[in-house]
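See below for the structure under consideration.
Complex shown without one protein chain; remaining protein chains in place.
And now, chain A:
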Amino acid sequence: MAVSWLRQLAARSCVPVYPVWGEHDEALLATLVLSTQIELVDSPRHASVLLVVGEIPATLRDGLKHVHDQLPSPFAVVWFRGAPLIALNAPIHVDEADRLVDTLIRTHRELMLGQRDSASRLLPDEPPNPWEGLGDDGHGGEGMMGGTPYGRPMAMNMQDDLRDGLTLDSLTFRLGPFYPALPSGLCAEITLQGDVIQSWETRHGALPQRLAPVFYAARERPVPIAELELARARYHLVQLYRGLHLAGLERIARHALSLARQLSTASRLDGLRRQLVRSGIFHLAAMDGGQLDTEMAARLGGPAARAAGLDADLRMDDASYQRLGFRPQCRTDGTVRARWEQRLAEIDQSLQLARQAEPDGLHTANTEAVETPRGPWSAKPPQDASALLDQLLPGLEWDEAMTLIASLDSREVAETSGRANI
């Protein structure tokens, strides 16, 4: 009776969903985050439904299996516009965006009420490193250290410490490809000494991102500047959401996303900016780090380059933008704080440009080279720059590293817009 009552309560609760983002664009994120019945969680251990969005490349499917198996029972997997793993029987597959939330809620209800069986595990139920039973504490060696307990070695490989010379055991592991604080697809082998990153080797770059369709259209024909600039501001607001979510400022993060969803030429950034200042995020010590040199900034392009003082923006070459008196805004520091301030300034600037261009229905003049919110796209779209992290992250503490990654947009831009409204 009591269990039945608890089941009923659980079935009515918010659906804890762990999302795995394949190739997609950002429109779906706002739908899920702003839904009152869905809660996107940061660990599969808190989720009852694993949502796999878009296609997952074959090279990342082992990582997906690990994440899949870490959901507590009972759980289910919903595949949104992607081919399910072959090992699964009777997968839940959704193609229409407007059916997704309902499917997630229904799946959760069925799981909680016992009307649906939990998905089966994909990996064998065997210890990855079997117990060897050696040593006083069963850790496989003599004394407190040494040996290979459960077949896995102790963290004993000494490396020179980067911070203050106090050498400790270094801890090596592979993070990603579906770690929530990293861009989807980014996979790295990391060695930590305490909370300091000793080394960071990017093993797999982030998955390409799809921009709003208007950016792809702008490469083929003149498009309304108002529409283009609103899409640009929307993109920056979504990036802002990710940074704020990472910082734990969930309420402001949702505000940013809700603003992105309802963005129009009448929108104002003042309220959001006020909340950001009051939250004190710009005074975090981690905001002072992550300085890019000129070469790195040029390689990244876009707002990251302008935040480091590079006066580069393809909109300057467009006759229509020249008519609007466009001048790129720049910072000089190239730090994490400068990048976030740059994004806020560019959102404001885009809204201003959209307001100026809307009454006359001004269209872009240049279709050969388009300044995307990620960077310039002339001959080819902005490329993946995840390898920059290998140089930037060693020596940083973990919180500084995650803040830096959130401020950098290193993902490649996909050549085509793919399916609409993904």
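By definition in this document, a contact is a pair of C-beta atoms (placed from the backbone, for glycine too) under 8 Å apart; a residue touches a chain by one contact, two chains touch by 3 or more; residues count from 1.
Going forward, contacts and distances are computed from a predicted model.
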Hey, which one's the missing chain according to UniProt: "NADH-quinone oxidoreductase subunit", "Dehydrogenase", "Cell division protein FtsX" or "ABC transporter permease subunit"? "NADH-quinone oxidoreductase subunit"
Decide which residue listed in A:153, A:213 or A:309 touches the omitted chain of the complex. A:153
Which candidate, A:15, A:51 or A:67, sits in contact with the chain we can't see? A:67
Residue among A:93, A:106 or A:121 that touches the chain left out of view: A:121
Of A:172, A:383 or A:417, which residue touches the hidden chain? A:172
Mind pulling the chain A residues that touch the left-out chain? 2-3, 43-45, 60, 62-67, 69-73, 121-128, 149-150, 152-157, 166, 168-180, 182, 187, 194-195
